[in-house]
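This is the structure I have questions about; it appears just below.
One protein chain omitted, others in place.
Right, subunit A next:
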Amino acid sequence: MLSKMTTLRAFTCDDLFKFNNINLDPLTETYGIPFYLQYLAHWPEYFIVAEAPGGELMGYIMGKAEGSVAREEWHGHVTALSVAPEFRRLGLAAKLMEMLEEISERKGGFFVDLFVRVSNQVAVNMYKQLGYSVYRTVIEYYSASNGEPDEDAYDMRKALSRDTERKSIIPIPHPVRPEDIE
């Protein structure tokens, strides 16, 4: 009855045909194919999907490693993290974040960062619980859609073990503009 399946495994192109239950969520963006392929080609290990015993996709995380090592800015970045409504409240997002952090540790990153809508209180709180703090606010990072105004983002960070003094997460008090971030 059950086909062979995996709980946590690498995201593949075929998953793009099955992720509607996750991506029909209003806060989850469905990107163009090039965007996904770029991540799969460059950082395949950072793109992980969770599958339920019945074969449904539960959620996924998509990330990358970037930044200058010399300037101690080499870090893991969470580009997208989403869990289908019916698989929420299982700690899955935390598990996926933990995996991304572990991969970033192995790559010698100084920290992990992510952007989140300031209005998405549920997500902000979750990241705080996972040890992330607001590093800075990015003004009008999310461009308007459906007549809504542009929205600010929090740039949240968590230091990894390489950043022993946790320098990377000292907050910047003034908000920045999207063009000023790297």
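We take it that contacts are C-beta pairs under 8 Å (C-beta built on N, C-alpha and C of every residue); 3 or more make two chains touch, one makes a residue touch a chain; residues count from 1.
Quick note on the criterion: contacts and distances are computed from a predicted model.
Visitor: When one chain of this assembly is omitted, its UniProt record names it as which of these: "Phosphatidylinositol-glycan biosynthesis class X protein", "N-alpha-acetyltransferase 25, NatB auxiliary subunit", "ER membrane protein complex subunit 10" or "Transcription factor bHLH48-like"?
Guide: For the chain missing from the view, the UniProt record says "N-alpha-acetyltransferase 25, NatB auxiliary subunit".
Visitor: Residue by residue, what part of subunit A touches the chain that was omitted?
Guide: For subunit A, the residues touching the absent chain are 1-2, 4-10, 12-14, 16-18, 20-21, 23-27, 30-34, 37-38, 40-42, 44-45, 48, 51-54, 56, 58, 85-91, 99, 102-103, 106-107, 119-122, 145.
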